[in-house]
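The complex is shown incomplete by one protein chain, all other protein chains being positioned as in the whole.
Chain naming follows the written order as A, B and C, and within any one chain the residues start at number 1.
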Amino acid sequence: MAPSHLSIDLNSDLGESFGAWTLGDDEAIMPSVSSASIACGFHAGDPTVIRRTLGLAKRHGVAVGAHPSYPDLAGFGRRDMALAPEEVTDVVMYQVAVLAGMAAAEGLRLRHVKPHGALYNRAARDESTAAAIARAVALIDRDLALFGLAGSMLLDAGRREGLRVASEAFADRGYEPDGRLRARHLPGALVTDADQVVARVMGLLEDRSIAAVDGSRLRLDADTICVHGDTPGAAELARALRAGLEARGVRIAPPHGK
Amino acid sequence: MAPSHLSIDLNSDLGESFGAWTLGDDEAIMPSVSSASIACGFHAGDPTVIRRTLGLAKRHGVAVGAHPSYPDLAGFGRRDMALAPEEVTDVVMYQVAVLAGMAAAEGLRLRHVKPHGALYNRAARDESTAAAIARAVALIDRDLALFGLAGSMLLDAGRREGLRVASEAFADRGYEPDGRLRARHLPGALVTDADQVVARVMGLLEDRSIAAVDGSRLRLDADTICVHGDTPGAAELARALRAGLEARGVRIAPPHGK
Amino acid sequence: MAPSHLSIDLNSDLGESFGAWTLGDDEAIMPSVSSASIACGFHAGDPTVIRRTLGLAKRHGVAVGAHPSYPDLAGFGRRDMALAPEEVTDVVMYQVAVLAGMAAAEGLRLRHVKPHGALYNRAARDESTAAAIARAVALIDRDLALFGLAGSMLLDAGRREGLRVASEAFADRGYEPDGRLRARHLPGALVTDADQVVARVMGLLEDRSIAAVDGSRLRLDADTICVHGDTPGAAELARALRAGLEARGVRIAPPHGK
Partner (left out) sequence: MAPSHLSIDLNSDLGESFGAWTLGDDEAIMPSVSSASIACGFHAGDPTVIRRTLGLAKRHGVAVGAHPSYPDLAGFGRRDMALAPEEVTDVVMYQVAVLAGMAAAEGLRLRHVKPHGALYNRAARDESTAAAIARAVALIDRDLALFGLAGSMLLDAGRREGLRVASEAFADRGYEPDGRLRARHLPGALVTDADQVVARVMGLLEDRSIAAVDGSRLRLDADTICVHGDTPGAAELARALRAGLEARGVRIAPPHGK
């Protein structure tokens, strides 16, 4: 049985609707997570969607974060863009400022920043982008936590800025033996069975490791588990994951306490 | 001679460049004003321009404000748009949050909000738009001052929200006897002679009135004078206006003290 | 039984997805209509969505048109905007040119233009906007038909430019006795029963009239019937409407022949 001190954050990327377009089922996902990373208007989200998502998070007692992106609405922030590091700092500052100010207006305190899509991926492996993001976060508020891929340069950059960081793992995604996420078109890329996902998170909590697609054990620190909100069955998987973890004595909470 | 307690704010709309495009000569105008209303990215301005403009204001000890607009980059915020009042509140909150957060990162405190272009004009005469803006400002920070056209519904709405307000007058524009600004294509629409502009501001300070185009005196409260930054000769006029006022013992300062 | 020469166009607004966001079920609607009005990127649609929608229309032998809008992605083109008439002409030319060129690349000839949302509504009652749109269409291609609300100024403007026009009616919407569409929040605003919709179209074809919400008969010319694509049950209603009309001997075809 899991010791009672086991605790993990479940985070989801929310508020990714825009204008007349809806994406994901935020109402269904929100009750299952402890942290919400909210789009800031650069890849998704608009002022009205942001306010609505903050209100929803507040109702469910979910910690809120900013989910900044490259400025690419048409590409949903998934296309890598060659911004200069200073531009990265500026666009991240802008987006974090929006969420911090609008959260405060809702009576909430912004808790974390998690870069989105192509910016997240580049920040994992490109030191200057990672440093530019960490600097932006520190300039806006040194109390913000920085979420990044477990083992990524973004976490190193955050630590160097004196920020608290949270290592993110993907319990419903297959890992290669070298730690990369398995490409989505390959077999084993997705884990859709809730029991298996629960077991994988328990492994992360108890052994700080996860099974790679070849069966080997991969060492992996995880402070927060990404829960996808935009795929069919996402809400059910999230509910089952939370229930399964709580049944094993795990507390679901933001990474650095309330 | 003017009594030493005379004081007026000179404000200018700045940070209205975007990406590769430059508008106005902020470096030349900034030293002459006491308040800068900075574009937030919806009609002009981008994250890099905003940071640069904040830095420039800081260097010159100029009070900073947000200059929110309808979302209309292609139209520079000059085209009226039929947003619902709730949408107005949301887009203004978003823009004020950006400036408040980025100003704080620069070590500055955001001091005021002045709506831009078509939003400013509609807020002068449309009660629900005025109320929506005032509400947005109050939700972000009740210490922010709200700048609006002298005698406008926006100022009434600000007062109802408990905000400090500042009445804006245009010393280099002609006024009709009924208080409206004279249309730009008519004779007398623009006052370009610096001495005359100084004299008009002195009239506002000493008599709370200004000469209309027909020679009649128009009663007008003015807490802040708009200094245009994007016309040829704007910087020279601003410098002459400030020097002329200071020579008459007028203190140039933000409307509600430092 | 209806005489065999009865013919009507069924049109739907399609291609209104954008980037990662999907709107409507174009695959399900396309087989039921004879004309598709395709979003051009200003309120919805992007280059990839446009190509996909053109390909889908081609597969189903559906006539294609451009569906230009005010430039307002965040508001889905539903918010009225005060563009100068010359700006209206320019933005409509731009959008029609896109669709004409991309349709030709697909081996299709663009057949019509139907303004979207707030632009459609303003063009119904504002003569200068109507004229600006008609002029744009004529400048791009005098063979394009102009679709507008039955009885609207847009159709008059189109006729004055020498364009063929098509009067649009809404068989699934209630009409006030004065010819306006009944506001959506009032009872009788929507007709969701397929048999009733079929009967209303037959009335338009045989008597050139439709029942208003108070039971009176309203005279209404209709060359094309709008089939909504973005509401639940839309595809089923479209299928039933087409089948019902064809069962009554009505030919479903674009307004001015192939």
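The definition used in the following text is that a residue touches a chain if its C-beta (ideal position, glycine included) is under 8 Å from a C-beta of that chain, and two chains touch if they have at least 3 such contacts.
In this text, all values refer to a predicted model and were calculated from it rather than measured experimentally.
Colleague: Can you tell me which of C:M81, C:M102, C:A124 or C:L220 touches the chain that was removed from the display?
Modeller: C:M102
Colleague: Thinking of the whole complex, not just what is shown, which of B:F42, B:F76, B:Y120 or B:F147 touches the missing chain?
Modeller: Answer from the full complex: B:F76 touches the omitted chain.
Colleague: Can you tell me which of C:V91, C:A124 or C:L220 touches the chain that was removed from the display?
Modeller: C:V91
Colleague: Spell out the interface residues on chain C facing the chain that's missing from view.
Modeller: Considering the whole complex, chain C reaches the absent chain at 41, 46-48, 50-51, 86-87, 90-91, 93-94, 96-102, 104-105, 139-140.
Colleague: May I ask you to list the residues on chain B that touch the chain which is not drawn?
Modeller: Against the missing chain, chain B presents residues 17-23, 44, 46, 73-76, 78.
Colleague: Go through chain A and note every residue touching the omitted chain.
Modeller: Residues 71-72, 74-75, 79-83, 87, 118 of chain A touch the chain that is not shown.
Keep in mind that, in the parts below, only the chains that are shown with their structure count from here on.
Colleague: Through what angle, to the nearest 5 degrees, does chain A rotate to match chain B on its C-alpha atoms?
Modeller: That rotation is 180 degrees, given to the nearest 5.
Colleague: Distance between chain A and chain C based on Cα centroids, please, to the nearest Å.
Modeller: The computed centroid separation for chain A versus chain C comes out at 42 Å.
Colleague: Hey, how far is the Cα centre of chain A from the one of chain B, in Å?
Modeller: About 40 Å separates the centre of chain A from that of chain B.
Colleague: Could you tell me which residues belong to chain A and also touch two or more other chains?
Modeller: Within chain A, residues 46 contact more than one other chain.
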